[in-house]
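As structure tokens, the structure follows; a few thoughts come after it.
With one protein chain held back, the other chains of the complex are shown just where they sit.
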Amino acid sequence: MASLWEWANPRKFMTWTDKALPVISIFAAVLFLAGLIWGFFFTPDDYRQGATVKIFYIHVPSAMIAINAWLMMLIASLIWLIRRHHVSVLAAKAAAPVGMVMTLIALASGAIWGKPMWGTYWEWDPRLTSFLILFLFYVGYLALWEAIEDPDTAADLTSVLCLVGSVFAVLSRYAVNFWNQGLHQGASLSLDKAENVADVFWYPALVALAGFVLLFLALVLLRTRTEIRARRLHAIEMRERVQG
Amino acid sequence: MSILSVTNLSIARGGIPVLEGLNFAVGTGEVLVLRGPNGAGKTTLLRTLAGLQPPLSGTVTCADDAVAYAAHADGLKSTLTAAENLKFWAGVYGGGDIEPALKAFDLAALADRLAGNLSAGQKRRLGLARLLVTGRPVWILDEPTVSLDAASVALFAAAVANHIAQGGALIVATHIDLGFDAQVLDVAPFRADPQVMSGAFDEAFL
Partner (left out) sequence: MIRLLMRDLILALRAGGGFGLGLGFFLILVTLVPFGVGPDSERLSAIAPGVLWVGALLACLLSLDRIFALDYEDGSLDLLATAPVPLEGLVAMKALAHWITTGLPLVVAAPMLGVLLHLDGAAYTWLIVTLLIGTPALSFIGAFGAAITVGLKRGGLLMSLLVLPLYIPTLIFGAEVVRRGAQGFDVMTPLLMQGGISAGAIALLPFAAAAAIRISLR
């Protein structure tokens, strides 16, 4: 019985991602484009918000990815700290820039949406503020990776930071909620369909969300492969230096 | 009766194995001298023995409270006097009188000088005097005689001889002959084969 963990062996990981990545990428591209095109061109305008509502198809999925990318990094870091699977921590490292860019997209699209809706690009609303804080956490995490030379030490320290950071990220979320009640609407997309926006908006949004998820997956796999190759290069260089 | 023993120890520095297959034991009243060229891994080995670094594989068997470690840096605070520095370490290690330690390394006259104003050799002596106040049986020393003059080396040798006579042990990396019976371990033959990379972090990526 092969252990689940074997998939995390670098060599095995390279083999199966080599096959899986093109498939995932194609699905990601198709769903991403389909969701956005459907959402942008084939849905009616909102009776209150007009065409501005369409930015929702970028804003909501990117925001969800932004949060869940950090969650994934937390889990990957824990796996590294507990089981010391090399690929795990490299996946966390690979996910960070993607999550950071998603946070940025969510913030930017939110700002663009906010201008016509609330009459301002930026409001110190709890949700917006939380995302800004999340962005800072991503920056710190990545900066720490960059600053440490030894990859093993970097993996350990960034994982510890990710752990502690997660606790404080949650605390910040509650603190910010407390600090300002805000004008952001409640989450408009949840699996509980009864509370959702109408079907015409919901289906393309789901497709776009699936596209974003696959896009995230493809990017993380691709970046993890790059990280593994970089580590292999590093290992070869080190060996050559030892051999003199 | 060995105080510290090592079985099949492999150690790595920066993800690269440097030494492998080390086996040795040090008993009460024994001295082990590590030799080998610069960069052979003596410091890494000593840090592993002191518990600062986990071994790549193999085991170091040693009581928790047996080891006192001294490295290249003396860990002195330049704004504390020599006596204060020593008192602090004595306190950390659970009391102990600092007078014998000061006397053994001829520091009594310097006791009230700030450590920052001591010369390099004097600082080194103060750093070594710290070993005496720890009360630990196994001393793990990394190049202890650097920047010591001949007279100070003699002081150090006398302190070591006294320590050994009281049932202590010493593991030391040094290039000079301290002048007493010692097992000599040349680490060069234990150099890890860079082709194998067994157990190292980066091995998985090759």
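Descriptive notes on the structure:
Chains: A and B, in written order; residue numbering restarts at 1 for each.
Everything that follows uses one rule, which is that contacts are C-beta pairs under 8 Å (C-beta built on N, C-alpha and C of every residue); 3 or more make two chains touch, one makes a residue touch a chain.
What you are looking at is a predicted structure, and each value in this text was computed from that prediction instead of being measured.
Only one of the listed residues, A:L71, A:V160 or A:V200, touches the absent chain: A:V160. Checked against the full complex, the one of B:L76, B:I98, B:L132 or B:L148 touching the unshown chain is B:L76. The residue touching the chain not shown here, chosen from A:F32, A:W70, A:F137 or A:F201, is A:F137.
Panel shows chain A; residues 133, 136-137, 139-140, 143-144, 147-148, 153, 156-157, 160-161, 163-165, 168, 171-172, 174-176, 178-179 of it touch the chain omitted from the view. Interface residues of chain B with the unshown chain, by the touch rule above, are 50-54, 65, 67-80, 84, 88-89, 91-94, 130, 134.
Quick note on the criterion: only the chains that are shown with their structure count from here on.
With centres set at the average Cα position, the gap from chain A to chain B is 48 Å. Those residues of chain B lying in contact with chain A across their complex are 14-16, 194-195, 197, 201-206. By the touch criterion stated above, chain A contacts chain B in their complex at residues 9-11, 86, 150-152, 228, 231-232, 234-236, 238-239, 242-243.
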